[in-house]
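Handing you this structure, nothing more for now.
Let's look at chain A:
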Amino acid sequence: MPIESLMVNTFNGLYFAALLFFASVGLTLVFGILNLLNMAHAAFYGLGAYVAVWTLNNMGDITTSTVVLLAVLVLVIPLVVFVLSAVLDKTVFAPLYEIEPVYQLLATFGVILMLDDVIKFIWGASPITVDGAVDPSRQLGTLDLLGISVSAYRSVVILIAIACAVGLYLMFVKTKLGKISQAMSEDYEMVQMLGINVNRVRIMIFSISVAIAALGGALFVPFATATPAVTLEYVLLSFAVIVIGGLGSLKGVVVAALVIGMVRSFGIAYYPALELAIVFGLMAVVIIFKPEGLFGDEGVVE
Partner candidate 1 sequence: MSTRLPTFGDVKAGEIKGVLLDKRLLAGSALFVFLALYPALTMNAYHTRLLAWIMCFAIAALGFNIVLGYTGLLSFGHAAFFGAGMYTVVIAMERAGITDLVVLLVLAMIVAGVVGAIIGALSVKTHEIYFALLTLALAQLLFVLATRDVGGLTRGTDGIGLTRPDFLGLPVSEVPAQFYLMGFYYHVILVCLTATILLLWVVLRSPFGLTLKMIRENETRAEMSGVPILRYRLYSMILSAMIVGLGGALYAVVVGHITPEYLDWTMSGEIVFMALLGGIGTFLGPVVGAGGFILLQELALSVTTYWHFTMGLVLFVVVLTLREKGIWGGAKELLERLDERRDNS
Partner candidate 2 sequence: MSTQNTRNTASARSSGSAEPILRTENVRKEFGSLVAVDGVSLEFYDDEIVGIIGPNGAGKTTFTNLLSGALSLTDGTIVFDGDDISDLRRYKRVRRGLVRSFQIPQIYDELTVFENVQASVLSRKGENNRLFTLTHRDSDSVEETERLLEMFNLEAHADEHTEHLPHGVRKILDVAMSFALRPKLMVLDEPTSGVGSREKNAVMETITDAAVERNIGLIFIEHDMELIRTYSDRIVALHEGRVLADDDPAAVMNSEEVNQFILEGGV
């Protein structure tokens, strides 16, 4: 197998792993810390994608500078979704925290259907893409990396994913919010009894998680098309990632995203027919033989 195609496939695997990380990390944090299994988490990934296309396409006349476009994708859109999710947490998701995981799964299945149609209502049913002029992935072009030419934009996306993972890790280890969240993931009731304002922590964790999903959707779009099918595809993939990685484990999500990213990238390159089956097969094997996943039994960041 020539070294270049090995390198290229690894790079594609990394890129896909980065997208999977964005789509799934919030899901596992919200479940691990807040005991809420939000099937609709990936719908915010889809939402982020649509918001990004709309924003970029409407910025055509203001500016087309790559830095500004990237800043919009990385900062503005996640911030907007952060505020939106704080509101949603108080209203739509609030009653879900007390009910059993089985019912959380079913209620949030309803939320996916609702969000799907909200997106359709605002942006119509057919796929939309970022116009060429304001597409950072075209502006950045390609760069040479260890002898292969790869898309510069996608390398930036991978770097942002790494930064985001490290940032989350530091947040959990260093900040007060992080420590409380870790305690909550171990013993939710005990933290409540200690008189800590659990609601505030809950909204923060929920909104950060959803904002990261939206960030993923935003970064995903320049290189691809925002279609209604994005949400459904990433719902299944994000569940596969958090199950394989271990529910509630940050390290688990990173490793599982890499595993599925590589499986998918090399799968497509060499055994295309199997690609979809491998992900589900992997998920089934992990649940049967190691239900708690690779790092499920450890805490959020051990």
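The candidates came about this way: all candidates are chains of the complex that A comes from, given by their letters.
Simple rule for what comes next: a residue touches a chain if its C-beta (ideal position, glycine included) is under 8 Å from a C-beta of that chain, and two chains touch if they have at least 3 such contacts; residues count from 1.
The model shown is predicted, which means the values in this text are computed figures rather than measured ones.
Peer 1: If you had to name the candidate from 1 or 2 that touches chain A in this complex, which would it be?
Peer 2: 1
Peer 1: Under the stated contact criterion, what part of chain A meets candidate 1 in this complex?
Peer 2: 37, 92, 95-96, 99-103, 105-107, 109-118, 120-121, 232, 236, 239-240, 243, 247, 273, 276-277, 280-281, 283-284, 287-288, 291
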